[in-house]
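A single protein chain has been omitted from the complex, and every remaining protein chain is retained in its original position.
For clarity, chains are labelled A, B and C in written order, and residue numbers in each chain start from 1.
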């Protein structure tokens, strides 16, 4: 595991990707160590807010030693990040979490599935799966299907939209069914109801599902026990069926989760 | 009295004037209403600091509707102000306080006296006294005699330095004596020991002295009763010999003070 | 849309008040705020005679707030009645006079004296100032003493009384219950939390009084919790305060159980805060379809 660090990262670029969704590249020395599905903690400069904001790593560019963050503005921290310009410095903590188990997908039919702001971490995941039989099924609210053109470079691309404006009307499961997409392994990130549906679907079709979860975090490194999720087996740390999303996750084998 | 307001002011210019001392011009709608000796409350942008920093108005430029602040960096607020650049916006509260009573100096021999970071407010004061018989006696630590060339435009200029590098070695009173400067009225701002000495000197030579005081402030507008100074007579507000520096002052008739 | 709230029969046009001691009697802020827009002006604490207060420094900034040790400097009830109450007659807002004292007798004297003042709608009894050594805080930190003084004041008060509680206690619910049991018409909280700051370079206390009362956004979570606990422990209305900076904060207190709220230290950060809170509450109500401000009280 790469050593974690808190370090200033240089903003290489920032742009608006879709309504309220920003796309920022950061130069950081640990870019080369990142596994897909890992995240960073981004610190606002606002001196009244102290906790890092967990943001998934969307893509890695080892040539520039850079990581890409795609995030939605929802509060004061993300609003501040959106103001960052090329050349600015921003403090980040990382790399955090475990990431998706790329190896288990080798030689299998694998589907990466994302919903809403859960889409970004699957881009690097799809990229690292290159050579495998990869489909990408991404769910959006409407026609603002951010990142979908980029997925198309690494995977067969399917879209579901809530309003039916693009692809299948409905959610990612609806798209799976409509498009008759076969799968042995699912890598997914998105809102809890979607992840629950994917877990059910996977067990229905006999696939393995790996789900990336979200929870409020304080430390991001496994120390505070703030970010737990209920697990079937007793967890390694506290032996109470509470895994820490920031370190034992954010990616879990769906079979291990009580959700 | 001009109506007080809290408003964004545009930074017109900022430069380093002497070691750790900055010189900033701000555009503000109330510039034309300012009386010399008044001050503003300057708000840091740092969201963990909430109180305005009281800074005297050093000079006014009604043509540009601008005020000039000259301040020493001593803590987080002033350090932040020093980073402001032309075009930045900064929140200020003003105009605050009473200012020097220019009228009482009409036709008299008047001396403006400043010590250290108490020098700045006397510049506009000297300017407004133009036409009178004005001397300026300014005390500095060393040869960094900031603003002294500007005083020379409006007054006979005398300098005292602690290290004797420029003018009289010693304090402003030493300079008064050494240069045999006569005075009927003194307008002064500076550290408390200097103000005490001036009060004593004034009563010795039979002059009127008006002293600008400093105290920790919260509201700056007379509401919190944080910034009081002991007075001979009962004060107007609480009737307990406690005048509010921010509204009853910062300038007081030395005869009214218990110091 | 209804923004009016009622406390002990007194109707406020909106739930936004000024926190005692941070707004003078309104005079000093009338350059900034239209006092007619406020639910009430709560005045600086007044005693039977003038009080000189504490030596300076009396205020100092801390992370997200400030400490004060004013020590309740005030001109005494006579000057106050002649000057401040007279000034407030010009405005269409409710007036709540904050009362302080060193002994039960002091309080009673002020309360009786105010009984004849028509401009005074309610009395807020400050038994929780941490900055005066005698009396005051003692009443606010002991439930029997609180009961006793509340009962005595209630007997002589012509206006409804609000007991202002100290957060520097083990159980705010017990204190609230004691005030209610003794006949208080309402309670307000929180007063400042006792704090200290030391200048490590000068090796001196930042305040001449050593300790001071902490206020500002930094204390808000503690204040919200205490308002929640108190308002769920008693049936009388609660006026909530502590770090309110904007309408969101005010609504948070209302949802926690406050019938009205007061803006304190943030007046110093932004002298327009009270008006901004009034406007912001209306905007929230419009945007989220709240018909009556009273509907969201205790909604969590």
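Here is the rule we use: a residue touches a chain if its C-beta (ideal position, glycine included) is under 8 Å from a C-beta of that chain, and two chains touch if they have at least 3 such contacts.
Because the structure is predicted, anything quoted here is derived from the model rather than measured.
Enquirer: Just one of B:14, B:28, B:48 or B:98 touches the chain that is missing; which is it?
Expert: B:48
Enquirer: For subunit A, which residues reach the chain that was dropped from this view?
Expert: Residues 3-6, 43, 48-52, 93, 215-229, 237-242, 247 of subunit A touch the chain absent from view.
Enquirer: For review purposes, identify every residue of subunit C that touches the missing chain, sorted by number.
Expert: 62-65, 67, 141, 168-171, 193-198, 200-201, 203-205, 210-211, 214, 217-222, 224-225, 228, 243, 248, 251-252, 255-256, 284, 288, 296, 299-300
FYI, only the chains that are shown with their structure count from here on.
Enquirer: How big is the gap, in whole Å, between where the Cα atoms of subunit A centre and where those of subunit B centre?
Expert: That gives a centre separation of 57 Å.
Enquirer: Roughly how many whole angstrom separate the Cα centroids of subunit B and subunit C?
Expert: Roughly 35 Å, centre to centre.
Enquirer: Counting only residues that touch at least two other chains, what does the list for subunit A look like?
Expert: 48
Enquirer: Could you list which residues of subunit C touch at least two other chains?
Expert: In subunit C, 64, 217 touch at least two other chains.
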